[in-house]
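Of the protein chains in this complex, one is absent; all others appear in place.
Chains here go by letter, A and B, matching the order in which they are written, and residues are numbered from 1 within each.
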Amino acid sequence: MAQLELNGLGKTYAGGVRAVRDIHAVVEDGEFVVLVGPSGCGKSTILRMIAGLETITEGELRIDGIRVNETEPGARDIAMVFQNYALYPHMSVRGNMEYGLRNEGRPRAEINQRIDEAARMLQLTALLDRQPRQLSGGQRQRVAMGRAIVRNPKVFLFDEPLSNLDAKLRTQLRAELKALHRKLGATFIYVTHDQVEAMSLADRIAILNGGEIQQLAAPLDIYRRPANRFVAEFIGNPAMNILEGHMSDDGWVLMDQGQPLLRLPSPIADRAGQPLAIGIRPEHLHPAPLGEGQQTHALASLQVKVDFTEHLGADCIVHARLENGATVALRLGGNARAIAADSPLSLCADPADLHLFDRQSGQRI
Amino acid sequence: MEKRVFFRDPVLPYLLVAPQIVITVVFFLWPSYQALESALYVEDAFGFSRQFVGLDNFRAIFADKVYLRAFGVTLVFGLSVTVLTMALSLGLAVAADRVLRASTAYRTFLIWPYAVAPAIAGVLWYFMMNPTIGIVAYWIEALSGTEWNHYVNGNQALILVIIAATWKQISYNFLFFLAGLQSIPRALVEAAAIDRAGPARRFWTIIFPLLAPTTFFLLVVNLVYAFFDTFSLIDATTNGGPANATSTLVVKVYQSGFVGQDYGASAAQSVVLMVIVMAMTVLQFRYIDRRVNY
Partner (left out) sequence: MVENRPLARALTHFALIMGVFFLCFPVWMAVVASTHPADALSRAPIPLWFGNQAWENYSTVLSGGIAAAGGVPVGQMLWNSAIMALAVSFGKIAISLLSAFAVVYFRFPLRMVFFWMIFITLMLPVEVRILPTYDVMVNLQLLNTWGGLIVPLVASATATFLFRQFFLTIPDELVEAARIDRAGPMRFFWDILLPLSRTNIAAIFIILFIFGWNQYLWPLIITTDESLYTVVMGIRRMMNAGEALPVWNLIMATAVLAMLPPVMVVLAMQRLFVKGLVESEK
């Protein structure tokens, strides 16, 4: 069990490309942290630097307070599960699982006991003498996890471990992973590009873009209070609606075409006249009118024309268009009636559900 | 292509390449350098003194009628072997590709001469064409009335080594042509058939162009084979004779060096050969680069 400390971690490749910059984070003992972001955001590079597979060019990495920048991967007391499993193709399941322990020179009895234990936990006991090529994708993934578990490492690292599996298996293994984390109580660091995995697995999510952490927080905090426009648009499906506007002197937020949108409970005085991006999640947009009490604070007449409706069973997503051409999506319950294309609609939302971002920096206001 | 992941060690990689590099330097690079150097010197008979003569050795060999003849012999020999081998093995490969199920059985009978040493191939044909008892020589004389005696007739001696060299090289070409043919998608040929191309037309407009990379590769390989690897075949049979009729450049370099003990001339001939191999190797590798885009 271990605490992990990333002090200004960075990676600059020989060609001068800066893949990761200035990562500060402390992962607590037993925590499940998910690194998520679009491809090329540096999430895998960070994981590989923690593993020791990639040299650290800037900053410092500490495991349990000890600097490990120069420590060989095998000596860092970590285990890693790879996207393509990376099972040794010529060794049996047992051979794969015990290889690391044999290299450590553990006694035979201990090796066997650890393998039996891990195999039982992962339902691999019957498969121990099989070769990797005789296993299904899900079974291989379990073996890869078993190989990590038997080492009893301080930190488990996962590099998109579920992305080669089909949707159904992915959901099942996600649940198993969560259970495994609870059972082992170990520190997990998990890389994925799938926001559902991130939301469902993590104690805390680190959202990355352009080699930098955009936000590091609990999943719901990220969903409810995205730190900037990137995070707001990255998490959530359909993505958050973003409308461009600016703030008037008296606390009204105006659309760019001059139409007042809403009145803020307390105007942000020093922002008067500044350009803004206004975010509203699809589920927070409602067809007007709302109840009496909310009327005063509600969006002032957001007039849209419906483009088309997607009925997804549990949900109903309506895509609509503002007068200025901007598109918005709203999420209605599964019982909502389809709305005919081109029919006009007025929408409103609770001001508390609005997210305001500085249009230049993208930062939350 | 490079690996993204690698080990770091200050000493180990050098130890790993050391055996290969030591052998390469001692037995390949150093002697080759020696050849380059002594090509520019004349050495006395006892090897006590030598004198820098610049390109005189090269001028001498290119003024030597026997050496120029060896050039001609090499060219005739190399081209004949290459053309014959490729034509025969392409024909066999196309046939084997057509019979589908039986092709593995035929393949077994067609590939084993690859394992026969060129020298042994020479000996077999030397026996078959022996003027007194050779069965093929007997047939030639019985059928055409031509007297066959490669001991005295230079052209016949050259034909003998060409046949033996071709015989040995067919297997190799056959295998590559067959692999090339089998890698052509069947759908292409079928599409051409639907476009009303007959078998011959399909071969020349679809199959042969798609085989071009293999053909070019084999062309270079066969020339290198005919120029260099057939030394043993010729040396074990005609020994370059009669009257240098089968003396290729490689046979010549061996004879100048080992039999004639003429260091300067042998070295100059070595350098000429080196230039030829290098040109062919470069040709081959440029072509491999192109294959990547093909």
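The working rule: contacts are C-beta pairs under 8 Å (C-beta built on N, C-alpha and C of every residue); 3 or more make two chains touch, one makes a residue touch a chain.
Just so it is clear, the structure is predicted and the values come from calculations on it, not from any experiment.
Enquirer: Specify the residue from the set A:Pro89, A:Pro107, A:Gly185 or A:Gly313 that touches the hidden chain.
Expert: A:Pro89
Enquirer: Quick one: say which of B:Ala60, B:Leu210 or B:Ala236 touches the chain that got left out.
Expert: Candidates B:Ala60, B:Leu210 or B:Ala236; residue touching the omitted chain: B:Ala236.
Enquirer: Which chain A residues touch the hidden chain?
Expert: 51-53, 72-75, 78-80, 82-90, 99-100, 103-104, 147, 151
Enquirer: Determine and list the chain B residues touching the chain excluded from the picture.
Expert: 1, 3-10, 12-14, 16-17, 19-21, 23-32, 34-35, 38, 88, 91-92, 95-96, 98-99, 102, 106-121, 123-128, 130, 132-135, 137-138, 167, 170-172, 175-176, 179, 189-190, 193, 199, 202, 217, 221, 228, 231-232, 235-237, 239, 250, 253-254, 257-258, 263, 266-267, 270, 273-274, 277-278, 281, 288
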